[in-house]
Structure formats: structure tokens, C-alpha cells
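One structure coming up, written as C-alpha cells, with questions to follow.
What you see is the complex with one protein chain gone and the rest in place.
Right, subunit A next:
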């Protein structure tokens, strides 16, 4: 029996009647990278929240060096040498990078903070992750990816011996991710232990020494990364084989142009962006974080105003002053940041889905909510979405199911043009394929889709044509059938 540094024995976590984790035993040894995989809602994040002291187990206990420990707060877990780099960025926007890195752990005596020592420590942690970030600028000026890296540096700065990474690479470019992997390998050499959670299975095969699989809150088995492959991992997570599907869409002649963007410009965001979208077509927009792809999507939807250029929707030039104008014209947008821009956390599942379509159920005596719920239920079955009752709060759903609700919000609107910004971010493999299949089916029925994503493979899988953006410029448009990841990257860098 190997010597485990830290382990959970028979832990369960229940929220009311919902069992998030059921009798899970899992451990980690020094010098090990232990990947935990599972679909959305499998209990990965709940388990990690138990490890870092954010939640307490309903049953079972945690052991550090074979001795039982109880974490009342994240501070207790940190004292035990466990720190987490959470999925959601959780920084103080107005404070400097350095201050954020050492927040809550500033060096100093009783008469104030020793800024010199504090700064030195922050710089040291930051340098291990990314030395290109200026430690003195406020965090809100950083890109999403850089903020994620600062978050990781903060976990490193606690001098933890066990680090938990929850989807660390979701917002990172390949270069940044590679640096992170190098750090993780170094940390492992030095005897550190890492819990690693990711939906990117390649990364996991590359990095981990051991893979644990969770499904519906229970531990279903362990895989050996030296012998397993992606298919086996997906099967273990889903408990079933994933349906095969055709590689690329048949490129038939599509219909009329429904959206035409010409010379769209916003200083500092993008310049001279032109493209057209035909009926029944999926146009992928690929580009790194900061390439301007999201900004173009928001501008075409009327969230921001273009400084130059025109937008034609169904052959009619439109001045969009508000998203409502775009929606009226028949174009809708699914935002990148689900939590911040997508869901209404205090409203129910059915209201979240029906919020954009309220006029449909307007009656003489006010809203006909029963009709709304009936239609919501048909969409829940059609997509399908895993829900309890449609009147439950949306926050009771896993991320993937929340995303499906928001997607259904626009399908219900019966808009003919969808702009989807990172529609599958942070969603597990199966849900991702389900959403992609759904979108291809919708395109076959005549919907036109702009599919924005930073994952090249995903854009290749879904689109008919791919527009590549880099630093605010359109670098080219390629048919998906002949494009590869390499050709797209080459185009971006050209």
C-alpha cells in the first residue's frame, strides 16, 4: 500500500435532497498528478470544494498524512497545505496583480504590511507561471487569460504542497497552457501533488499519473493514463459509448445571404471586418483570446456601436442601437460569459428559458405562465436538458444544462440567425457533442449560425466555413472541409 499524502474516505455531500457526492474514496501521494474526470454534474467540483475547505462533507472524513482533519474554512485547508485555483476567476479588480497574488497572506508584523517582502513573494509565484504579466497594474486591465494565470499564481503563493486545478486551461492560449504544464511537471518533481480537473482529455493523458472517474456523484473507477485512450475515458464518464458522427458537414450550395457585415470597425477592438452568412450555413469564427471575435459578435448584436461599416440583416441595412433591435431583425446572440451575461440566477428554469419570448404568452389577464411552462417542457425534452422541475431555480442545474437552457431561450424565439459565443465552454464531452449535433440539425433546417470558439478542433467539427481572426483583423476565410488546425493557425499568424 502506497503512502498517501491526503485522502478522502467514504465522503458524501448532500444539498437538501440532492446527493452531489456519494461515498467517494480518493487519495493522492506526493509527486503525483491525479486527474479527476466526469461529466458536468458528476461531482468533481463538489469534491474539490470539500478538499479546499469551502464545503464540509455530510458523511465521511478527510485524512492528511493518515490523520483525520476537518476544514471549517479555506484557511484551515491552506494551513494543511492545500490550495485551489478555481475555475471562476475570483480576484479583486481594483487591486494590483501583486496584491491579488498574496491577498490574505501578506507578509508583515503587527504594525502593517511589509510591502517589500509581500511584493517579492508575489513576484516569485508569478514568475513560475508567467513572467510577462506586469505585477503593478490593476487586475481589471488584464485579459481573461492573464486573470486566470494570476489566480493560479495566488494558489502557488500559499506554498501549498497539494494544488487543485479546476479547468485551468479553459481560457488559456496554447503557449500559456504549455507554460502551466511545465510548472506542474516541475512541481511534481519537487514532491508536490496535484489534483487536475479538465474537460480536455489530451491534456489529461499527457500530464497525469492517475485518472479517477466520477459519474453521478459516485466513484466509478480508475484509469491508467499509459494504457487508456480518449474513447475509453469518454465511455467511463458517460457509462456508455459516444455516438460516432460524420466528420464534416456536406458542403452543398447554401441559400441566400442572410447576414452581411461590411468593413465593421471599432478602434481597439477590430478593424475592417467583413463576412457574409448564408441560409443554412454555420460560419465558424476562430481566434485566440483577444483576437476580437467576441467583440465582433457583440457589435453585430447591437451591444456596442460600430464606428464604421454596415450590417445587413436579410438584405436590409440596419442601425442597431440596442440588442432589442437585432432581435427584432431576427438575429440573436448567446454570450460567452454564462454566469455574468447569460443566466438570471434568481429566476426559475422556465423563466430563464422564456424571458426573451414573453410576448408569446401575453394574455388578456396578464402572462399565461402555464402555456409558457408547457412550451418550456417540450424544449426540455427535445434538447434534452436534465432538470428536476422547470420551476426550480436555474442555479440548481450543472453548467452544461444551464447552457442548454440559454440555448433553448433563443431556439424558442425562432430567430433565423444565431451568433453563439463559446457555446460549449466548460461543458463535458457528451454535452458538447449533443449541442453540436443539435446545431448542425438546426442548420440543416435552415437556421444560419455564427459559431465563435477558441478551440480550433471544435470550429473544424461544426462549421461549413471558418473565418480566422487575429489581433482585430480578419486573416482569411477557409472552407472547413479543406482546413486543418495547422492551416488555421498558420493563417492566424500570417
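By definition in this document, a residue touches a chain if its C-beta (ideal position, glycine included) is under 8 Å from a C-beta of that chain, and two chains touch if they have at least 3 such contacts; residues count from 1.
Just so it is clear, contacts and distances are computed from a predicted model.
Participant: What does the UniProt entry say the missing chain is called, choosing from "Fe-S cluster assembly protein SufB", "ABC transporter permease", "Acetolactate synthase small subunit" or "Transketolase subunit A"?
Facilitator: Listed in its UniProt record, the absent chain's protein name reads "ABC transporter permease".
Participant: Where the complex has a chain not shown, which of A:137, A:182, A:358 or A:490 is the residue touching it?
Facilitator: Of these options, the touching residue for the absent chain is A:358.
Participant: From the list A:390, A:423 or A:472, which touches the chain that is not on show?
Facilitator: A:390
Participant: With respect to the chain omitted from the figure, which of A:303, A:442 or A:489 is a touching residue?
Facilitator: Among A:303, A:442 or A:489, only A:303 touches the chain that is not shown.
Participant: Pick out which of A:36, A:259, A:299 or A:343 touches the chain that's been left out of the picture.
Facilitator: A:343
Participant: Mind listing the subunit A residues that contact the chain we can't see here?
Facilitator: Contact residues on subunit A toward the absent chain are 216, 239, 301, 303, 322-324, 326-328, 333, 335, 340-347, 351, 355-356, 358-359, 362, 365-367, 369, 377, 380-381, 384-391, 409.
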